[in-house]
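One protein chain omitted, others in place.
Chain lettering (A and B) follows the sequence in which the chains are written, and residue indices restart at 1 in each chain.
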Amino acid sequence: MNLQLGYAGIPNFGLVLAVTGGAYTVGWLPVRLCMWIFNIDSQLGADILKNNAIIVSQINSHIQAQPLIGLAVFILTLIVAVAIGGVLGFISAYPAIRLRSDYLAITLLALGEILSIIGQSYDPLVGGVIGVLVPDTWSWLGGNRFTVISLVLVIAALGILFILELIARSPISRTFRAMRDNEVAAMAMGKDITKYRMEALVIGSMICSLGGALYAFYVCYVGPAAYGRLEWTFLPWLMVILGGMGNNFGVMLGTFIFIALQKLIVFYKHAFAFLPFDVVWLEYLLLGSIMIAILIFRPSGLIKEKPSQTIPKTKLEEIVGESSKKYS
Amino acid sequence: MIPPTLIDAITYSSLLGIMTFGLSFVRRTTGVWNIAHAGLVTIGAYVIFTCTSFFGGNPYIYLPLAFIFSAVIAVLEYMLIIETLRKRGASTTIMLISTLAFDLVMLSIINIYADYLQNTFSLPSKNFLLRKLDFMFLNMPGIFWTSLLLLITFLTALYYVLNYTKIGTALRACVSNPTLASISGINVMHTNLFSWLISGGLAGVAGGLLPLWIQGKPVLGDSLIAVMFCVSIVGGVEEIYGTVLGGFLVGFTQILGTSALSMVFGPSVILYKSLIPMVILALALLYAPYGIAKINWRKILTIIKFGGEPKRKI
Partner (left out) sequence: MLDVSNLNAGYGKFHVLFDINLKCNRSEIVSVIGPNGSGKTTLLNSIFGLADIFSGSITFDGIRINGMLPHQISKIGISYLPQMNNVFSDLSVEENLKMAGYILNVKELRDTMDEVLSLFPVLEPFLSRKAGTLSGGERQMLAIAMALMKKPRLIMLDEPLAGLAPLVCRKVVEKIVELRDKLSIGVILVEQNAKKALEISDRTYLIVSGRSVFSGKPDELLQCEELIELYLGLKGKM
């Protein structure tokens, strides 16, 4: 049950990178891109939309017989997903990349929304409002499918976390942070802001698409309604802000807390059945208010960002000691 | 006789202009892109729906109520959230996220309310169209006349207020130089409040008019917010009338473009309708990032007329 935590964390890492990159904006669009990415790949398996269900079950039985094909499709699709994510991120950000960060955010949001509408209305892409079933590349696992796939997701999440931590400790991350804190100063130091912004955005998009693709494989379904702004822009932001923007562990913490909360709410949902409205809105109401409260009272989240470590403190003291001797 | 597509285009553009004006306005005066503007629009729609469902009558008479409701909520949003964040030194992006959260809160409340109406009173509150309550004048739907008239009246009133009244000039002063305005004795928070009030109210009015033309539902505002941002950016936030211009540009292109494209490429109406604002936005960002109102038309005309810019004499 709690293994879902793994997959949820993935798109959020995309956000973290973006945040440290000063392109707070990535969150808007790519999370929606995830869906797109995946659905395009699903077409590799399912040809005709109307017979989608039949085709999918046929494919599933094929895969049951030949697990290697399942695995191959899985990995191939992920690679394509990541690539397309990067490209889409690049294309959508390109016109707006020179703008101020909130202009960029709005633009990406708008583009994301519009893509969503297109998805809902243009059938060949993802089956319109109804959505598409996705071949279950893990169907050869039979009954153990659930556990295994959860494990895979957790491993994937940890893998990405590891990579991101490496990036976070690298010079690139420092540039990102400098860019975020003071663009003008960073530019004066000779850093090409636009290039770095785009980098942060593209990498973030790629991670987001990966997350989306993995999720789609997990639930075996892709439909525009399930990949809306609500779940995939607001919620990840909530998790990131709750846990702490700008550091990966904060994001993990935020994700855990959120999922735990959600489980609790679902558990007690039946207690509220007497209300004359759908309880899910109460949940969102609560979430929205929590977000506002966090932004007002503790915008840095639960785990604050640590300043980047470059050289150890002792070495610094040495250097300072020497230079002060020189000048006195 | 005016072709129906043109009527559509004018109505849509006028509504877009009224609806989006507030978005640009608060951006210009307080520096915040208010995503919750979507919610403010939806609230207007639900005010009209509630009133016509319970009290009957012409939906137009309830418009002032829609204005008040949305205006009040906008002011609340400003005072409780935006000002609080500003005092704590929050960045514009943080304020942006907070408006997203507030929009969610509003959406939840609207949905709860709509559910309540539906379950308790069997009203079609999740999906309603009020076209049948509209009147016809000269063979054209009332909404066409009202939206256009409202837009023109509003623009005239705005021009007058901004240039001939004290508060209007103070508003322009605050936009031009808030610190100096403060030093001169203008209470900048009051002028900001005023701008949020007007923005919210206008959103409510536009939202109240929308169900006379398209389906009203809880996500009404949210479904249009993307286009609103397009309009705002394309029209340009700097010039105060740019948004209206943007509204007409986007509106006309969407409607006329869609019908043109479906004649040539086949009926994927919604696809075109959604793609067009995206294309316009991308073009605008690449070639006129400050909006069409800021394009140096004189320069372009000179280049066209004389084949180049005039060279200075030394």
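We adopt the following convention: contacts are C-beta pairs under 8 Å (C-beta built on N, C-alpha and C of every residue); 3 or more make two chains touch, one makes a residue touch a chain.
Small disclaimer: the values here were computed from a predicted structure and weren't measured.
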- Item | Chains in view touching the one left out | B
- The one residue from B:181, B:212 or B:231 touching the chain left out of view is B:181
- Task: Kindly state which of the options B:84, B:119 or B:169 is in contact with the chain not pictured.
- Result: B:169
- Could I get the residues of subunit B that touch the absent chain, sorted low to high? 89, 166, 169-170, 172-173, 175-177, 179-188
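One rule holds for everything that comes next: only the chains that are shown with their structure count from here on.
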- Task: Could you tell me the distance, in whole angstrom, between the mean C-alpha positions of subunit A and subunit B?
- Result: 31
- Query: Okay, in this complex, where on subunit B does subunit A touch?
  - Reply: 33, 35, 81, 84-85, 88, 90, 92-94, 96-98, 100-105, 107-109, 111-112, 115-116, 119-120, 222-223, 225-227, 229-230, 233, 268, 270-271, 274-275, 277-278, 281-282, 285-286, 289
- Message: Could you list, by residue number, the parts of subunit A that touch subunit B in their complex?
- Response: 24-25, 95-96, 98-103, 105-107, 109-114, 117-118, 121-122, 229-230, 233-234, 237-238, 241, 276-278, 281-282, 284-285, 287-289, 291-292, 295-296, 299
